[in-house]
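All protein chains but one are shown in place.
A, B and C label the chains in the order they appear, each numbered from 1.
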Amino acid sequence: MRYKKIINDPVYGFISIPEGLIFDLIEHPFFQRLRYIKQVGLSHYVYPGALHTRFHHAIGAMHLALRACSILRNKGIEISDEETEALAAAMLLHDIGHGPFSHALEFKLVSISHEEISLMIMHHLNEEFNGALDSCIAMYRGEYHRKFFRQLIRSQLDLDRLDYLARDSFFTGVTEGQVSYDRILHMLQVHNDALVIEEKGIYSIEKFLIARRLMYWQVYLHKTVLSAEQMLIKLVDRIKFLLKSGEALPLRPFLHAFLSSETTKTDFLNNPNKLFDYCHLDDQDIHVMLKDLCGHSDKVLSFISQSLKYRKLFKLEFLHGENQELLKKYREVAQAEWNMTEEELSFLIFSGKESNIEYNSNTDEIFILSKKGEVEPISALLDFKLKNKALIKNYICYPKNVVTLLYQ
Amino acid sequence: MRYKKIINDPVYGFISIPEGLIFDLIEHPFFQRLRYIKQVGLSHYVYPGALHTRFHHAIGAMHLALRACSILRNKGIEISDEETEALAAAMLLHDIGHGPFSHALEFKLVSISHEEISLMIMHHLNEEFNGALDSCIAMYRGEYHRKFFRQLIRSQLDLDRLDYLARDSFFTGVTEGQVSYDRILHMLQVHNDALVIEEKGIYSIEKFLIARRLMYWQVYLHKTVLSAEQMLIKLVDRIKFLLKSGEALPLRPFLHAFLSSETTKTDFLNNPNKLFDYCHLDDQDIHVMLKDLCGHSDKVLSFISQSLKYRKLFKLEFLHGENQELLKKYREVAQAEWNMTEEELSFLIFSGKESNIEYNSNTDEIFILSKKGEVEPISALLDFKLKNKALIKNYICYPKNVVTLLYQ
Amino acid sequence: MRYKKIINDPVYGFISIPEGLIFDLIEHPFFQRLRYIKQVGLSHYVYPGALHTRFHHAIGAMHLALRACSILRNKGIEISDEETEALAAAMLLHDIGHGPFSHALEFKLVSISHEEISLMIMHHLNEEFNGALDSCIAMYRGEYHRKFFRQLIRSQLDLDRLDYLARDSFFTGVTEGQVSYDRILHMLQVHNDALVIEEKGIYSIEKFLIARRLMYWQVYLHKTVLSAEQMLIKLVDRIKFLLKSGEALPLRPFLHAFLSSETTKTDFLNNPNKLFDYCHLDDQDIHVMLKDLCGHSDKVLSFISQSLKYRKLFKLEFLHGENQELLKKYREVAQAEWNMTEEELSFLIFSGKESNIEYNSNTDEIFILSKKGEVEPISALLDFKLKNKALIKNYICYPKNVVTLLYQ
Partner (left out) sequence: MRYKKIINDPVYGFISIPEGLIFDLIEHPFFQRLRYIKQVGLSHYVYPGALHTRFHHAIGAMHLALRACSILRNKGIEISDEETEALAAAMLLHDIGHGPFSHALEFKLVSISHEEISLMIMHHLNEEFNGALDSCIAMYRGEYHRKFFRQLIRSQLDLDRLDYLARDSFFTGVTEGQVSYDRILHMLQVHNDALVIEEKGIYSIEKFLIARRLMYWQVYLHKTVLSAEQMLIKLVDRIKFLLKSGEALPLRPFLHAFLSSETTKTDFLNNPNKLFDYCHLDDQDIHVMLKDLCGHSDKVLSFISQSLKYRKLFKLEFLHGENQELLKKYREVAQAEWNMTEEELSFLIFSGKESNIEYNSNTDEIFILSKKGEVEPISALLDFKLKNKALIKNYICYPKNVVTLLYQ
């Protein structure tokens, strides 16, 4: 494999871009679009450095794919250049279907998951590149005959997670989330066509699992980040509500199209242009939408937009158990003071829940290969117990001055 | 000084925000606006990590101000809490007047410098904060009675440069640009009310000067970055040209206002709303402008917009001496092929020059304090010669396929 | 507090040394001796970078003491300059009683713990410095009236641990062991005269506890490190055995003195010179001892010495339960082949056990201060269960070729 270009990456130092398919995919407008979609959405409100994009993450994951193949080959696993390229392409494209603000607005703009859109884009590119993505797509779908490739792409210890933990901890400055990606890559092995970890890597995996948990509670589900995301979601809900009732709103054209009517998988399949329209969307459309709605006459729109733009974020409290009473009380107080309808208040004072599964030992396990050649699931080997069940946290979210109103 | 908040900063680890004035300034909408202005404009086309903002830089520079005061106090220099706060505020606000894409579009949107706008904003905030910024403004203007404060704010070794070199090298991954900011801060001393560097810090200063030069050629004036910036400038020039000739263009309102007529310092002084209008602008207005102009019928607008959006950047070549002949030849070839007027081509095939003064020993020197208490300018002490004169590089810039046309 | 000197520390960047007591203690021969005692003994056999010394660790811990006091003062806790100095001195001297190879040879050279020797040295220095260490000693002994100082010196989250985890992970390159020392310091608070951690620091503490566990199994109790340490211990045991039986051995004088007779606390108290004699010992005496015994006629001495010098380390296997049978079998095989007595073989083929208490919730807990001002032990708050009991691992250790003998 020859390299065409080197990119400075503050996380890994340098990333070499192979010539041919990989280079051409990166140059493609569909991929360039990822430059304008932040990796961790609104987290920069809490961690000002966290402005890195899905473009950067995808290239980083591609880099880890090349490293993993090189390390496995040094251990005697046969992996052809074509397979290496296919895996690298899969990592490049694994998240290409994400829209503005990724997870936060998933299912809000269209009614299908980002994975399905990713796959549609891959098929589109495969046609454009005359079938060069056949193996890549097979690997991504888990249909390639060597199944460990699928595990590198998506499993509980995949290259996606390795890159995003390394990258997100780097740009947020949350050093607790650092993972020893290089050590973990060196511990990879293939056994009976399945991905396993060499025994001496067990502490690195333990650390990886802990780092991931910490990043969840300290970054991805940080109270303030969650509050900002929920505010954005409520804003979008309100917009869709108003559009449905026939109101005209100052939205950019493609955004307007997707918010004013539901788009299903069938719509994408029936109308190839839908995919192009979708690919016109990025974070910037939402950013300027916020700016444009700051002065809108609808109280909910202007209140949330201003709050987000100037970072006057709502208070979010985790509760023990659901608490509909508190919600009711807050709404009553606010209604009395703010002259808003109950319906309007439902966008400003609301409850919800978040959950995180630390490790799922039911579906796919991380397996450890002992020096004696035995394979055991890590859940059986760790000194501490992995949480198999989703940890669910209920919360209530409301503008900070509601409490002031309550106790004044 | 008590601290109200801690911010994770991947560059310095943690930044403590003092309560009171500093915290309140950061919360202010004028300051929050800096979240949407990237520190190094279009450099992310070459260095994908370089998406950090002026918001982050300003807080970083504020942090260095607090550190510098603490270190100097430990050395016996008397600095009051009020002075510390004033210096910290000055670093927070020193660049607040920057508009979208900072330097690239300076003087393109309004006819005054970003420093003058910064000062206008400071005065505005000073009124709002009832004179709390009096000392800060005096320091910034160089009118405070202890002149070393001015040197910390703006000189050839100021806190601004320390932070931007540290931060830009961090986010670009250009490790050559790293500066030993902590060591340099420890070497600061005040002698006869002037800022000096202790003798043993001389190599750190040498390294700082070299790092700055490297960052200039490797990042700020990198050929590809320069090309992108010049493309943006030509696009804006074209927009202003078309607006002047009465064409209607899909621009966001405040941007339209500033691009369709000249705004001078007098305009700002006569109409206080101008400053608010200006503060509505940020990088996002330019980003969506690019997206909206991609399909425009004016060939120049659509060609440059598409090229920028999908990163098909023009080729930029540094030349020995000016070379108007090459320019002429390229334009002739393109004109024949592309069916464009000479006037249109002047926006696509153009020449220019960039310059950088490495160190200016005429205006203000960096002074070294020897162990014997003598003060000497660093230019007299270094083993190598500092370039006093601006290094000027001429260049020519043009779409890549022009060369293909020429040799086909 | 004024600073006299700055030391480059690759872990923290720079360490400022306060003038006066702290500077003078560092200059003292007793403290300079720590330059020649490695922090993690024989770990450099596995991690070649781990050659850092107790000198470096002590200065690092002193630095954290200064930082902790400064941070607590910024939060409004009153701590005088004298108290800061006393705490800094305590961190400087907390391990000064360590002898060659620290823990590995503890109780092998003298019959009292390193803590007791540290205290004897502190008292000696206190006399020399005319009582300047009174508060320092009180803090170290837990007799100072403000008890949080003792917790900073010795508890389950003390400055000692913060520094050694940061430093050992840095020099070994085991990045999994990194701790967010700076974040943890920022989370410190004093509540009812007890050290507590602010609520938002809870994940950093969790990470700290995990990092410590990982460092135990990956560095301090790494199989190969353990093997090397046990080999050294057996060598010393053999030396003492031979000396007792009247054999003359080529040992350096002070080492000879301590190995040929038992030294108790009473001996130290009765004979002040004992302390000086002890302080003449450092790692180098052991290193050259190894070199000198390589050619010795006693088979055990020469075999272990050569094995250590050229890093032909014994195999160490962790067993499930004790396994005296395996031990017996190995010894029988070796005895047949090597022509050694059973007594000699007991130094070459042996079993043992190692244990590590992850967290002791019985003795002293780490307490978390909630935003509402309530204090709870961390063991009640963590998502995962801390191991309260010592984890005990049994092992058997023997020269690698024993197995070859067995199966040839």
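In this text, a contact is a pair of C-beta atoms (placed from the backbone, for glycine too) under 8 Å apart; a residue touches a chain by one contact, two chains touch by 3 or more.
Remember, predicted model here, so these are calculated numbers, not experimental data.
The hidden chain makes contact, of the residues C:Gly13, C:Gly352 or C:Pro377, with C:Gly13. Among B:Glu206, B:Asp267 or B:Glu332, only B:Glu206 touches the chain that is left out of the view. Mapped onto chain C, the footprint of the missing chain covers residues 7-11, 13, 27, 29, 32, 35-36, 44, 46-49, 51-53, 55-56, 59, 170-174, 252, 280, 284-285, 287-288, 291, 309-311.
Where chain B meets the missing chain, the touching residues are 175-176, 178, 180, 183, 203-204, 206-207, 210, 213-214, 217-218, 383-385, 387, 391. In the full complex, chain A contacts the hidden chain through residues 1-3, 6, 13-14, 16, 74-76, 182-183, 186.
Heads up, the rule we're going with is that only the chains that are shown with their structure count from here on.
With centres computed from Cα atoms alone, the innermost chain of the structure is A. With centres computed as the average of Cα coordinates, no chain lies farther from chain C than B.
Mean C-alpha position of chain A lies 32 Å from that of chain B. Note: centroid distance chain A to chain C, computed from Cα atoms, is 43 Å. Rounded to a whole number, the gap between the C-alpha centres of chain B and chain C is 50 angstrom. Residue positions 13 of chain B each touch two or more of the other chains.
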